[in-house]
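Excluded from the complex is one protein chain; the other protein chains are retained at their positions.
And then chain A:
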């Protein structure tokens, strides 16, 4: 006959130091930022982000090389136009990496595990948003910085003006990054199935830009330049470019855009609404996923 006993090991509270909200935010941010470039994951996950980063750098390397050889400062790609010229590559980066941040935990139903710890819903979403923004910012600013440094090394004239333009482009890049990150995360948070998130993000980009290009073409054919300019608000790259050009005074690189500072203010308001709206939607989405 076996005798079973119940041992009273007591319930012990944790009385050590709590690391707090800032620590939670920072940990989630670093984890998501590493995930965005596949760091800490198998080599297979690193191939695509770094390949796209390399593709992103190529034109700037070529441009600097061309300036160094020909001594023709106009060969340097305008800093603020860089993101617009390479928007396809940026969109593919967003499409492949946003689902890594926003869909994987939903697909494997592990979101409740996060919220069983002292992690706030808003902190969780903000960390993801900040991580994706930082990842995109790195992708956008590295080639632009290379252009600027290359220009300094090859002694392009008007270095003061170049510095101003470079700083302007950095502000533009930050806006590009935050707007694109919020769109990408929202879309991929609603398409958790593997492969579908990528397709959905790229679909949003391609459909919006194809729509805008067609409407702009039709409007310009009928000399309705007002419509051609304002419809640019509907696609992310044109939207941010309007802010860059109308508020920051960057040289324009989009096919058409509305005139005046007011247009820039409207575009900036649309950007702000997009980011705020996306945060709210992501908050609701992950809150619901955390309950199941």
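The rule we apply is simple: contacts are C-beta pairs under 8 Å (C-beta built on N, C-alpha and C of every residue); 3 or more make two chains touch, one makes a residue touch a chain; residues count from 1.
Rule of thumb we're sticking to: contacts and distances are computed from a predicted model.
The hidden chain: which UniProt name fits, "Gas vesicle protein", "ABC transporter ATP-binding protein", "ABC-2 type transport system permease protein" or "Quinol oxidase subunit 1"?
Not shown, but named in UniProt as "ABC-2 type transport system permease protein".
I'm checking contacts with the chain that's been left out. Which of A:202, A:228, A:267 or A:282 qualifies?
Of the candidates A:202, A:228, A:267 or A:282, A:202 is in touch with the missing chain.
Taking the full complex into account, find the residue in A:67, A:80 or A:95 that is in contact with the omitted chain.
Selected residue, touching the omitted chain: A:95.
Can you list, in ascending order, the chain A residues touching the missing chain?
41-42, 44-45, 47-48, 55, 88-89, 91-92, 95-96, 190-191, 193-196, 198-200, 202-203, 206-207, 210-211, 213-214, 217-218, 222
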